[in-house]
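One chain of protein is taken out of this complex; the other chains stay put.
For clarity, chains are labelled A, B, C and D in written order, and residue numbers in each chain start from 1.
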Amino acid sequence: MNVLAFTAPHVDYHALAPEIILTTTLIVVLLVDLASERNRALLGTLAGIGLLASMVPVLTLAVDGTDRFVLSGNPSYVVDNFALTMKALFIVAGYIVVLLSTNYVAEGDYYEGEYYFLLLTSVLGMVVMASSRDLISIFIALETLSIPAYMLATWRKRDPKSNEAGLKYYLMGVFATSIMLYGMSLLFGVTGSTVLVDISASLGSGTTPIVTLGIVFCVVGFAFKVSAVPFHTWAPDTYEGAPTPITAFLSVSSKTGGFVAILSLIFVGFFGQHDVWEPMMWALAVLTMTVGNLIALRQTNVVRLFAYSSIAQAGYILAPLAVAGELSTRQESLSAVVIYLLIYAAMNLGAFGVIIAVARKTRSAELESFNGLFEYAPGLTVVMTVFLFALAGIPPLAGWFAKFEIFRATANAGTGAGYVLAVFVGINSVIALFYYARVAQAMWMQSAPDGDRTPVRVPPALVGALGICVVAVVVIGVYPQLVAKVGDMATFAFT
Amino acid sequence: MILHWVWLMPAIMATSFVVILLLGKRMPKKGAEVGIAAVGLCFVIALLSAGSWITRVNDASGGHTVKEQVATAEEHGASEEAAAAEVEEAHPPVQPVVTERNWFESGGVKFTIGTLVDGLSVMMFIVVTIISLLVHIYSTDYVRGDRRYTHYFAFLSLFTASMLMLVMSLNTVQFITSWELVGLCSFVLIGHWFEEKPNSDAALKAFIMNRVGDVGLLVGMITLFWAADSFDILKINTLANSGGIDHLVLLVAACCLTAAVMSKSGQFVLHTWLPDAMAGPTPVSALIHAATMVVAGIFMVARLYSVFFHGLSIGSGNTNLLAVIGGVTVIGGAGLAFVQNDIKKVLAYSTVSQLGYMVMALGVGAWTAALFHLFTHAFFKAGLFLGSGSVAHSVHSFDMKEDMGGLKRFMPKTFWTFAICTVALIGIPPLAGFWSKDEILAGGHELGVHNVYETFMIVGIIGALMTAAYMTRCVYLTFFGEPRGAAADPHHHPHESGPLIVVPLYILAGLAIVTGLANFPWGPDGINLRFEYFVQPVGDYFPTLGVITFNPYVAVFSTLAGATGILLAYLYWFRGAFHGATSRNKAARAGYTVLLNKYYFDHLYTDIIVGDIKGPIARASYWFNQNVIDAVVNGVGVGSREAANFLYGTVDQGIVDGAVNGSGFGAEGTGQLLRRLQSGKVQQYGALLFGGAVILAGILVFTL
Amino acid sequence: MLLNEFLLLGAALFAIGVYGVLVRRNGVMVLMSIELILNAVNINLIAFGALHHTVVGQVFALFVITIAAAEVGVGLAIVLMLYRNRSSIDLDQIDAMRG
Amino acid sequence: MENFLNHWGLTLAVFIPLIGAALMMVIPRAREDLHKWIALLTSAVVFGVTILIASYFDYDNSGQLQFVVNRSWIDAINSRYIVGIDGISLPLVLLTALIVVSVVIYSWNHWPDPKNPKAFLILTLILETGMIGTFVAQDLILFFVFFEVVLLPMYFMIGVWGGERRLYAAIKFFLFTLFGSALMIVSFIALYFLAKGPNGQPLNTFSMLELNNAQGIAHTTQLLIFGGMFIGFGIKVPIFPFHTWLPDAHTEAPTQGSVILAAILLKLGAYGFIRVAIPILPEAAESWAPWIALLAVIGIIYGALCCLAQTDMKRLIAFSSVAHMGFVMLGIATLTTFGLNAAVMGMVAHGLITGMLFYLAGSIKERFHTLEIRRLGGLLLQAPRMGWILGFCAMASLGLPGLAGFWGEFPALLASYNPAEGLSEPLFRVYLVVGALGTVFAAGYLLWLLQRTAFGVPKEEWEGEHFHDVEAPEWIAWLPLLLLIVVIGFFPNIVFHVTDTAVQSALSGVQTLTAAK
Partner (left out) sequence: MILGATMVAQHITFGIIAAIVIVGALRVVTTNNVVHAALWLVAVLSGVGGSFILLGAEFVGVTQILIYVGAIVVLFLFGIMLTRAPIGREVNLTGSSWPMGLVVAIPIAGVLAYTLIDAFGTDHIGNDTRQLTAQVSDTLFQNYLIPFEVVSVLLLAALIGAIVLARKE
C-alpha cells in the first residue's frame, strides 16, 4: 500500500485576509503587552486599529462580490455575502466593545494586554464562524469564541461575583458543547461527512429518529449560545457578574455567533429536515420571548434586566426560523434574522455603553442608581431613551423595523402557526415595553438620590461608541432601506 | 317687500346681544338702551310685516266680493256645513312668503336657512316684539343696580333674537336650533341670581327637563326628515297632508314631538320645571315663562299641524294624546294654583293650565282657537306677571300670605291693571280671555264626531270655574284684607312703582281689553273673524279644519262658570263664608239667596265643588305633584347619579380597569414564579439544559 | 463487530457523564465527568469513521481531544481562582446571583 | 408657488417641527425665552404652511388626494413615502397646526413642574410631526410609523410633567396604545400578503390607494384583519371597553398634554377607521358596523354616567370625551356619507371644545390649586370672564345648536336613523334613541359641573381671595378656538363642504358592495 502524495491545498489569501489580519493583530497586542509595562493605553488603540484594518478586506471582498472557497474546491470554508455581512457585523461590534472597554479596563486594574488579546481571539472565532460550513470548523470556531469569553467573564478576578459568572458560563458552555458534539457525531455517523453541503445532500429530505436526534442536539448547543429558554439560565448570572463591556460583548457578539451557526446549520446543513427544526424553533421562540419578558418584569438590576431583555430578543430572532422551512419563506426569514441581528447589535451595545457611562459615576447598576439621570445627564438620558425604545420597537427608532421584519417573515408563511407566532411577538413586545419604560421612568420621572447633581464625565472612547450606535439606530429607523438591502443580499452561496 | 326682510329682526337682536355683551358695561345706561332700541326697531318691522301680510291676504282673496258672501252666509244663518263651504271658498290659499338661502350640504342633502312668513309667524312677531319691548322697558327699573344688569339685557336680546328666529324658521334644523337657544336663554335668565343654590337648581331643572323633551324633538324631527326626505316644514306638511307619508311614521313623529311640547310648554307630567323657573327675575318670567318661550311648544304643533292632525288623526274626532294631555293639564294646573302662597307660583300654575287649554284646543282641532288664546293670553298673563313684579318690587317678597294684603290702597295703578288682566284671564266678556277661551270650548263642543270632544268642553268649563276661583283668591290675598308682614311695615309703606313699571302695565291691561276683539265673531265683514281670516293658513300645507262658529250657549255657560267661580271665591275669602261646619250652612243660605232657591241643588253643588276642589283634590293633586311627579323627576336624576356612582366605582374602576391591571399583575406574578427557575445553582441549570435537550429530542424523535 | 456495541458503550458513557456533572459537588469531579462525555463522543466518531472507512472521524476525534485539553486547562484555572477567593469549590455554595 | 407646494408643502408641514426641535436641542436649557420664541415661530410657520395648503386646495374635488408626494422609502418591503391630503385630512391637519400653536402660546407662562421649557416644547414639536404625519400618510407603514411617533412625547409629557399618579397613567397610556398597534401592524402585514388586485394578482403593497377595495381576501380573514385594526384604532379612540387608559392619562397629564390628547390624539383612531379600515375592508366593515355602533352607544351612555360620578373636574371632562367619541364612532358605524361627515365634524368640534375645557381646567387648577369640584364654586364671581367661557364651552360641549358640538351629534343621530344598506335599520334606530338620551345626560353632567364650579358663592377657603381673570396668553391661545366653535356652529359648511365628497370616495367600497347586493 503506497503512501499517497500530499498536495498542499491552494489558499485564497484575499478571502482569508480578515482572519489573518486579526490573528496578527492579536499577536502584536500580546507582544506589545509583554514588551512594555508603560504604554498600556496603546493596547486598546492597537486592538481597535487592528479590527478596523481587518474590516478593509471585508469591504474589498464585498465590492468584489464573488462567492468563493477559501481552500480551492473545499466547500467547508467559504466567503459569501452572508459570511461577509456577518464578519462585518462581528468586527464592528468588536470595535465598539473595544471602545467600551478602553477606560473600563484601564481604570479598574485588569490585565489589559491579555484582555484585548482574548477579546480579539474571541472575535477571530466569530469571524471564522461566519465562514464555516462544516461541522469541525463550526465546532472549532465555537470553541475559539467561547473559551476566551469564559475567561473574560471572570476577568474581575477578585470579585466573587465575577468568578461565579465565569464558572457558570464555563460549565454550562461545556455541557452545551458536549451535547452539540454528540449530535455532530451522530450526524457524521449517518452521513459519513462533516461538510454541510454533503450532509444535506446525503440527508435529502425527510428524517429518521437518529437524524432528528442529531439535529436537535446540534441546535441545542447553539440554542445555549443564543440563550434560548430553557438553555438561558447562565445568561442573567453571567451578565450580572461579568465586566460590563464583556456583558455587552456576550449579549451581542457571542449571541450573534450562535445565530450564525444555527443559520448555517439549518439553511445549508439540513434544510430538508425542516419538519424537525421548525417546530423546535417555534417552541423555543415562544418560550424564550415569553419567559424572558416575564422574568424581566421583576428585575431591579439594570444589567440583569438587560440580560433577560436580550433573552427575549433572542426569542424574537428565533421566530422567523420557525417558518423558514419552505423555499418561498426561506429568504424572507433569513433576511429578517440578519436585519434583526444588525439592528439589535446597535441598540444593545449602545444601551450597555450608557450603563457603563452611568456606572462610572454611580458605581452601581441598580435601577435606583438611574433615578433622576435626566436632571444631571440629559444627554445620556436621551441617548439611553433612544436605545430603550428602539429595543421596545417604537418607531421611528431602528427597533421597529427589526420587529416589523419579524412580523413580516412570520406572516409571510401564511400559516396559522405563523400568525399565532406574530401575535405572540406582538403581545410580548407590549410586555417588554413595560420594563424598558421602567428604566425610562427612573431616568426621567424620579428625582436624583440625595439630590446629587454632579454631571457624569463621559470619556471620548465611550462618546464615540455611543455616537456610532445612536446614529445607526436613528438613521436606520428613519430610512430602514439601508439594512433592508443588506438583509436581502446576505444569502448563502453553495447550498 | 318687507316680508322678505323679516330676518332683519333676529339679526338686529343678535347684533344687539353682541354689542351689549362687548360694550354694554361702558355705556351710559349699561347697554339697556341698545336692547330697547333694537327691540323697538323689531317692533316696527313686525308691525310693517303684519301690515303687508294683511294686504297680501286681501289681495289674494281679491277684495270685497268674497267678504260679502261670507256676510250673506252669516246673515242667512245657513247651516254650518254651508258656512264652512262658503268660508273655504271665501278664503283662497295664500302662499306663505319664503326666503331661502343655502346653509350647507352634507351627504347630498342640502341644509337651507331662511324665513317662512305667514299669518302664524306674523302674529308671533307681534306678540314677541310687543312683550319683549315692554319687558325691556319694565326691566330698566325692576333690575336697576343689579350686578349683572348688562348681562341681563344682553340675554334678553339674545332670547328675543332666538324666539323670533324660532317663529320664522323655515326648516326643522333651524327650528331645533332656535328651540335650543331659547332654552339656553331661559337657563341663563332663570339662573340670573346664581349665587343662591335654589336659583341655579331651578335653572338646571329647566334645562335638563327640556332636554328630556328634546330627545323627542330630535327623534321626531329626524323621523320626519327621513319620511319627507327634507327638513322643509312646508314640504313636510304638504306631504303629510297629501298622505305622502305613512300614517305610522306620522304617528311616531307626532308622539315624539308631543314629548317636546310637554317639556317646553309645561304640560303634565313634564311641567314641574315651570313653577321653579319663577326663581328668575319677574320680567323674565313674564316674557319667557308666560308669553313667549313656553308657547313654543304650542307654536310647533301649530306649525306642523298637518303632521299632528293626520298623525294623531285629530280629524276623526277621537280622543288623542294632545287633547288628553291638554285636558289633564288644564285641571291639574288650575288645581295646583289654589294652594300656592307665592303669587308668582299661582301665576305659573295658571300659565300651565292655560297652556293646557291651548294644547287641548289643538288636540280637538280648534287651531285658530288655540292660537287666538295664545295671542290674548300672552298679553294678560304678561300683565299679571309684571303686576306681581311691581307688587314684589315694593314689598320685596312674593309671599301673599306673609307679606301682602291690602295693597290696593298703596298701589292702585298696579291693582287696577292686575284686576283687569285677572278678569281677562277668567274670561269675563268682553275682555280678551272670554273670546279666546270661548272659542276653545266651542271647538270642543262642535268638532269631532258624536261630540266625543264634549268631554273636553266640560273640562274646559270646570277649568274656567277653577281659574276664576283661584285668581280671585290671589287678588284678594294680595290687594284686599289687612296688610301683613312687609306690607304692614310701618317704617316704609309699600309704594306705587315708578312710571317705567306702571306704563307697561297700562299698555298690557289695555291690550287685555281690546285684543279679544281681534276675532270678534259678529259684525260687518272686514271686522269679524279677522284673526282666523289672517292667521289660519289655507293651502295644501295645512289640513282643512272644521269651522267653529260662535256658540252663545257655550259662551253663556262658560261665563257663568267664571262668574260662579268668582262668586264662590268671593264668598269664601271676602266674606269668609263656608268656614268650618257651621259656615257650610251659611253657605247654603248664601247660595240660596243668591241663586233664588233653585231646588237646593246649589247647596250640594257649591258644597261639593268648593269643598272638594279647594280641599282634597287640590291638596291631593299638589301632593301628587310634589311627591310623585317631582319625586319621579328628581328620582330619575338621583337614580342616574347613583347608577353612575356604581358604574364608575364598581364597573369602570373595578372590572374594566381591574381586568387590565389584573392581567398586568398576572404577568408580574408569573414572572415572579419563573424566577424560581433561576435558582443560582449551576447544576440545576445543567439539569435544565440536559433535561430540556432530551425532552425536545424525545418529543421530536417519537412524534416524527 | 457490531457498530452498536461501540455506540451503546458511548451512549452509556455519555449518560454516566451527564449524571456525574449533575450530581458531583466538587468542581474538579465535574470536570472529570465532562471528560467522560467527551470520550463518549470520541468513541462515536471513531466508530462511525470505521463504519464509513474515512479518516475524518479520527481527525474530528483529534480536534475534540485537543479542545478537551484546553477546556480542562481553563476549567481548572477557573476552579483554582474560585478556590482562592472562597477557599472552597463546592458548587452548591456558588449561588450568589439568582432570580 | 403652487408648484413648490405640490412637491414640498406636506413634507414641510410634517418635518418643520423636527427642524425646530433639533435647533432647540443644541441651544442651552437656560435660554428659556429663546426656546419659547423658536417653538412659537416653528409652530406658526407650520400653521402658515397648512393655511397655504388649504388655500391652494382644490375644494371641488376634495375626494381626490392632493399635494401628493410619492417617493421611494423602503423598497425592500415595497413601502413608499406617500403623503397626500384630501377632504378628510385637511380639517384635521389644520386643527392640529392650530392647536399646537395655541398650546405653545398658552405655555408662555403656564409651566407644569418640573418647568424645563426646553424639553417640554421639543416634545410638543415632535408630537406635531407625528400627528400631522399620521393625517397625511397614505402608506400603511408610513402611517404606522407616524401613528407611533406620538407615543413617546406624550408618554414623557404625562410622565414627567404630570400629576400625582403620573407614572401609572403614563405607562398605562403607553401600554394600551402599543398593544393596539402591535395587532394593527400584524393586520397591515396580513393585508400586504393577502390583498389581491382586480385580476387576482397579489398586490404586495402598503399603499392605501392601491389597497382600497382590495379583492380576494376570504370573509373570515377579512373579519380577523379588521378586528386587528379595530383594536388598534379602537384603543386610541377610545371605544368602550378600551377606554380606561383615557381618564387616567387625561387627568394626570399637564394641561397642554390633555389638550393635545383630547384635541388630536383621540382623533388618530377615528381617522384610522375612516381612512384605513373602512375603505380597504368594506365587507368586513359592514359586518363589524353593528358591533362598533353598539360599543359606541354604550360608550355614550357609559361615559356620561361615569361623568356624573366624578368629583374631579378634569376627570369628568376626560370621561365626557368617551361619550363624545361615542357619537363619532356611531356616525362612522352607519357607513353613510352623512355619518362620516358627522364623524369628521364631531372630531373637529370635540377637538376645539374639549380642548378648551381642558385649558379651562388647567387655568382653574393654576388659580385654585385643586380641581376637586366640591372645593370649587363661585368662579363667576371670582373670575367672571373665565366663568362665562366655561359656561360657553359647557353649552358647546352638550351639543347646543348654533355651536360646533351640535353638528357632530345631530347628523350622527340623523344618519343612524337609516344606515347603509345591509345594516339593520331597527337596530340602528334603537341606537339612535339611546344616543339621543345620551344628550340628556350630557346636559346633566355638564350643567351640574357648571353649577358646582361657576355658580354659587366661593367656598370659605377662597373667601376674599382674589384671582386674576383670564390673562393675555390665555386670551390669545383661546380666542381662535372660541371663535371657531361659534363660526363652525353657524357655518358648518366650512367642514362639511370639505369632507363631503371625500367621505364619499372613502365609502365607495361600501357602496359598490351594497350595489352588488
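The rule is simple: a contact is a pair of C-beta atoms (placed from the backbone, for glycine too) under 8 Å apart; a residue touches a chain by one contact, two chains touch by 3 or more.
This is a predicted model, so every value here is computed, not measured.
Undergrad: Which chains here would be touched by the one that got left out?
TA: Over the full assembly, the chain not pictured touches A, B, C.
Undergrad: In the whole complex, not just what's shown, which of A:53, A:71, A:283 or A:489 touches the removed chain?
TA: Looking across A:53, A:71, A:283 or A:489, the contact with the absent chain belongs to A:71.
Undergrad: With the missing chain put back, which residues of subunit C would touch it? List them for me.
TA: These residues touch the chain not displayed: 1-9, 11-20, 22-29, 31-33, 35-36, 39, 42-43, 46-47, 49-51, 53, 55-59, 61-63, 65-74, 76-81, 83-84, 89, 91-92.
Undergrad: Which residues does subunit A use to touch the chain missing from this display?
TA: For subunit A, the residues touching the absent chain are 1, 3-4, 6-9, 11, 16, 19, 23, 26, 30, 70-71, 74, 76-77, 111, 114, 117-118, 121, 124-125, 128, 136-137, 139-141, 143-144, 147-148, 151, 154, 157-158, 189-190, 208-210, 212-213.
Undergrad: Considering the whole complex, not just the chains shown, which residues of subunit B touch the missing one?
TA: 683-684, 687, 690-691, 694-695, 697-698, 701
In the analysis below, only the chains that are shown with their structure count from here on.
Undergrad: Can you check how far apart subunit A and subunit D are, centre to centre, with Cα atoms defining each centre and the answer in Å?
TA: 43
Undergrad: Hey, how far is the Cα centre of subunit A from the one of subunit C, in Å?
TA: A distance of 26 Å separates the two centres.
Undergrad: Using the average of all C-alpha atoms in each chain as its centre, how far is it in Å between subunit B and subunit C?
TA: About 99 Å separates the centre of subunit B from that of subunit C.
Undergrad: Quick check: what residues of subunit B touch more than one other chain, meaning two or more?
TA: 664, 675, 678, 680, 682, 686, 690
Undergrad: Could you list the positions in subunit D whose residues touch two or more of the other chains?
TA: Each of 175 in subunit D touches at least two other chains.
Undergrad: If you look only at subunit C, which of its residues touch subunit B in the complex?
TA: The contact residues of subunit C facing subunit B are 18, 21-23, 30, 91-92, 94-99.
Undergrad: Enumerate the contact residues on subunit A facing subunit D in the complex.
TA: 335, 374, 378, 385, 389, 392, 394-396, 400-401, 404-405, 407-408, 411-412, 414, 419, 422-423, 425-427, 429-430, 433-434, 437, 440-441, 444-445, 479-481, 484-485, 487-488
Undergrad: Going by the contact rule at the top, pick out the subunit D residues touching subunit B in the complex.
TA: 172, 175-176, 241, 243-244, 302, 305-310, 336-339, 341-342, 378, 380-381, 395, 400-402, 406, 410-411, 413-415, 417-418, 432-433, 436-437, 439-441, 443-444, 447-448, 451, 454-457, 491-493, 496-497, 500
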